[in-house]
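Before we start, here is the structure in question, set down as structure tokens.
Here the complex is missing a single protein chain, while all its other protein chains stay put.
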Amino acid sequence: MSNSFGKIFKISTFGESHGAAVGVVVEGVPAGLPIDVAFIQAELDRRRPGQSAIVTQRKEADVVQILSGVFEGKATGTPIALMVWNEDAKSKDYSHIAQSYRPSHADFTYDAKYGLRDYRGGGRSSARETLARVAAGAIAKLFLTHHHIQVQAYTSQVGSLQLHTPYTALDLSQTEQNDVRCPDPALAAQMIDLIKAVRKQGDSIGGVVSAVIRGVPAGLGEPVFDKLHAELGKAMLSINAVKGFEYGSGFAGVSMLGSEHNDLFYQDEQGSIRTQTNHSGGIQGGISNGEDIYFRVAFKPVATLMRDQDSVDAQGNPVVVSGKGRHDPCVVPRAVPIVEAMVALVIADFWLRNQLTRLL
Amino acid sequence: MSNSFGKIFKISTFGESHGAAVGVVVEGVPAGLPIDVAFIQAELDRRRPGQSAIVTQRKEADVVQILSGVFEGKATGTPIALMVWNEDAKSKDYSHIAQSYRPSHADFTYDAKYGLRDYRGGGRSSARETLARVAAGAIAKLFLTHHHIQVQAYTSQVGSLQLHTPYTALDLSQTEQNDVRCPDPALAAQMIDLIKAVRKQGDSIGGVVSAVIRGVPAGLGEPVFDKLHAELGKAMLSINAVKGFEYGSGFAGVSMLGSEHNDLFYQDEQGSIRTQTNHSGGIQGGISNGEDIYFRVAFKPVATLMRDQDSVDAQGNPVVVSGKGRHDPCVVPRAVPIVEAMVALVIADFWLRNQLTRLL
Amino acid sequence: MSNSFGKIFKISTFGESHGAAVGVVVEGVPAGLPIDVAFIQAELDRRRPGQSAIVTQRKEADVVQILSGVFEGKATGTPIALMVWNEDAKSKDYSHIAQSYRPSHADFTYDAKYGLRDYRGGGRSSARETLARVAAGAIAKLFLTHHHIQVQAYTSQVGSLQLHTPYTALDLSQTEQNDVRCPDPALAAQMIDLIKAVRKQGDSIGGVVSAVIRGVPAGLGEPVFDKLHAELGKAMLSINAVKGFEYGSGFAGVSMLGSEHNDLFYQDEQGSIRTQTNHSGGIQGGISNGEDIYFRVAFKPVATLMRDQDSVDAQGNPVVVSGKGRHDPCVVPRAVPIVEAMVALVIADFWLRNQLTRLL
Partner (left out) sequence: MSNSFGKIFKISTFGESHGAAVGVVVEGVPAGLPIDVAFIQAELDRRRPGQSAIVTQRKEADVVQILSGVFEGKATGTPIALMVWNEDAKSKDYSHIAQSYRPSHADFTYDAKYGLRDYRGGGRSSARETLARVAAGAIAKLFLTHHHIQVQAYTSQVGSLQLHTPYTALDLSQTEQNDVRCPDPALAAQMIDLIKAVRKQGDSIGGVVSAVIRGVPAGLGEPVFDKLHAELGKAMLSINAVKGFEYGSGFAGVSMLGSEHNDLFYQDEQGSIRTQTNHSGGIQGGISNGEDIYFRVAFKPVATLMRDQDSVDAQGNPVVVSGKGRHDPCVVPRAVPIVEAMVALVIADFWLRNQLTRLL
């Protein structure tokens, strides 16, 4: 029951790193939505291995195929199944870890849980699963665009290199102009250098992805357990390597006084009720208030290193795990479209849920 | 659909601040579990208003009543309904906000969502709803205790006063020895002074609650969307006033190299596979690895101030909102048992879910 | 997870026959719906014991109390909790069955499942649980009435006394004019006589409840698993003592040729697309087509007899179970409002679900 996400706009993913295919079934897409396959593919290309010098050099075309739910270019209201074949399944690369537990990977915990595991490339625990999220998220984005909602994520930190400029002072159209997806070109160059240096050492480094959602109408999100930020937080924390989530004022808000933190209401010139500040991050009581929603997501350094590491096998015997294959030295650049996809899925779901709130 | 939490060990809460009652229906409690009503009440007393000098001075006995699901002291396997009457429902206190939007409260967003709201004391958005969580969480704790799992939360920051000692070096049995629930007595005294000073100014202040879970067996949590930390994060973010969540190395882990961050496996003297460090926070690939699980939760300053604040009414006209009533100047001391309750619910649910993973 | 019904308009019931209370939490009621408490009570009164000479003579006022979710007479969009105290909890009546398995009751199966049971009056397996359904169903009816949808059930068979007149030729306003709730007064009198005769023998008898739903717009119901009639069927089969369900042509349709059974389309004078016949029972492909929906529900004879019956105890030893207490000799008259309640819940849920089907 853990392979689904969303309640109305709902996805169910399947597939292992080195199985036949990775895919997703998307339910709840309103009938009539135009499905732009080229856009879905373009989103997948943003996530694709080998897209730049600072990501893994694996070669996977990741061409999406629609199996159902679309007729004459439109969603029919039935489940949309999307699939990508696994082409680069070099299983031999992984035989050396069949009996070893790679440090800070899911090898040990999968064995502990299931009593067996598909050890090829991490199996289901591989970040390759996020491909399915990006494909489904692209459909959610098509839906949100129809409702004038815009989701933008960007790299705001790599290692200790942090972008301190608030999103409101950034030109986010610059995000896709460099390989690390940081909208500040100068900082982006430093980040790229850092990632290259780390890779040269066979090491890896963490980072932060920030995101902003504009155009969300007031009223999305549910009281109590399914607060909008709680579901966003779960969505982010479900992405591989994520260690933390904060929205609005976040952890820094802890040190503020209520009189500093409260966002005072006013009526703008169009007659809308707005807030003067936005420490709330666009969400109050778990429900969107019409202001921008923004948050930060912490990613740990990738666990796979191009170095020897001490570990144990399934019997507890000491082994040495050697780094092999082609891996990302920093997950953040490719995480940007994944963050956006998960955001789009959350917002699309809440948008639909919100239609049922009042007596029609 | 937003009033339920959990999949097997599942709760559904109901009730407004000033309605007749607040309650919860708990499903999935295994038949035969002894239900210690005195323990449930003791947990509610830890959350109760008026318990100390630094929390709200409202008088509510919050006596729990079991309506169903328990027979001869044991759970029967049918839903356990728990209820607390609302005794201190002074609705007159709230008439002044019927037409005003209190800054950074849920007044505006509830109106935007539902077109009407129960304005008395915040209605459903009131933290009084967490009473239901604590009652249900107490039952989850009884279940976890049966399986030798221990949940402990404590105050680790109030405003800028931060406890830097790691949990492993703290004596958590001291947590309940002071009003602010910080296990460091000296820092606790400073925190209490700070809260009192803030209150004297009619202001409020934020804080951080830290938590540790010991005794969780390896294997709890699900791959992909329902990762153990993702569900813990959602649980925490669903608590009123929470702005952030991080586990293990958290946001600080971003700046680490993979070679520093990876937790190397070894076999201990009992033959168990363990990790030398625990940056993973006891969770790898979304699944517990048997090490301690620990995390931090950021709470913003309480929105209700004992001051006048500028705001607007539902028509957008300027109004002044005056602080009245009795409120918490800092939510953190009473949040400690709420955090523990939500943790217990998450772990109990995953414990049960994990029973179905392997072929029996 | 078995105590909830519905996906959007959703209920969760709790309570045992002889526990403190029986109740229900209703979620998904659109904010703004006027909640007529007198109507809810009137529906409960139709289900109430002691209402006539042919039902159980237990004395229970069954006064409903609203605990949450209603403010100034309207639904607020938050969960509506409804509760009825158990007043007639004469536990002593049931001590004789604590160790015995009553034939065709749930005593044995509850023990087999849970290892213990609340034996007082059947505990959770008692039809007293349906009280919660009727209360929630009354709210669903208020919603449906708002949308001009009408649900009517009636007794169409008791023992071998069967009403052969199709519903279209009946005056359903007569249903509530007699104790057995059969709209044919002459047959109703025979049914009442039969039930009295059966009771005099300490025996019980089965029956059929028929139902018709008018005013359902085309489009309700979902393809594949949640077909409208599949959910109606589950709803009916979940009512105590139900053994069968058929809709439209039902089992009789088996013997028909396709050329007889097919309902031909035509356009009526108002320009609506209609069918000339209605063997489909208002549902095609699992989705309502705008015609009347009608179906039949079979109820077995009540298991509790006022006679001695051979049985065994939990250890398998032979025992004699003696009939005691006050019981319904035929469940059908009181089942009519229960059937209506479950229908209303299904239709309300699908009405809301259907709002999300097309691009808005």
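Per-chain residue numbering starts at 1, and chain names A, B and C are given in the order in which the chains are listed.
Here, a residue touches a chain if its C-beta (ideal position, glycine included) is under 8 Å from a C-beta of that chain, and two chains touch if they have at least 3 such contacts.
In this text the structure is predicted, and so the values were computed from the model without any measurement.
Shown chains touched by the hidden chain across the complete assembly: A, B, C.
Per the touch definition above, the residue from C:185, C:223 or C:325 contacting the chain not shown is C:223. For subunit C, the residues touching the chain absent from view are 1-5, 7, 13, 101, 103-106, 108-110, 112-115, 124-125, 129, 157, 159-160, 198, 203-208, 218-219, 221-227, 229-231, 233-235, 237-238, 240, 243-251, 253-267, 271-273, 275, 279-281, 283-290, 298-305, 307, 309-312, 316-318, 353-354, 357-358.
Although one chain is not displayed, subunit B still touches it through residues 8, 28, 30-33, 77-78, 146, 223, 352, 355-360. Taking the whole complex into account, subunit A touches the unshown chain at residues 1, 3-4, 7-8, 10, 12-16, 19-23, 25, 27-28, 31-32, 65-71, 74, 76-81, 83, 113-118, 123-124.
We adopt the following convention: only the chains that are shown with their structure count from here on.
One inter-chain figure worth recording: subunit A and subunit C are separated by 46 Å, centre to centre, where each centre is the mean of the chain's CA atoms. Centroids of subunit B and subunit C (each the mean of its C-alpha atoms) stand 39 Å apart. A separation of 26 Å divides the Cα centre of subunit A from that of subunit B.
Of all residues in subunit B, those touching 2 or more other chains are 1, 3-4, 7, 13, 113-115, 124, listed in ascending order.
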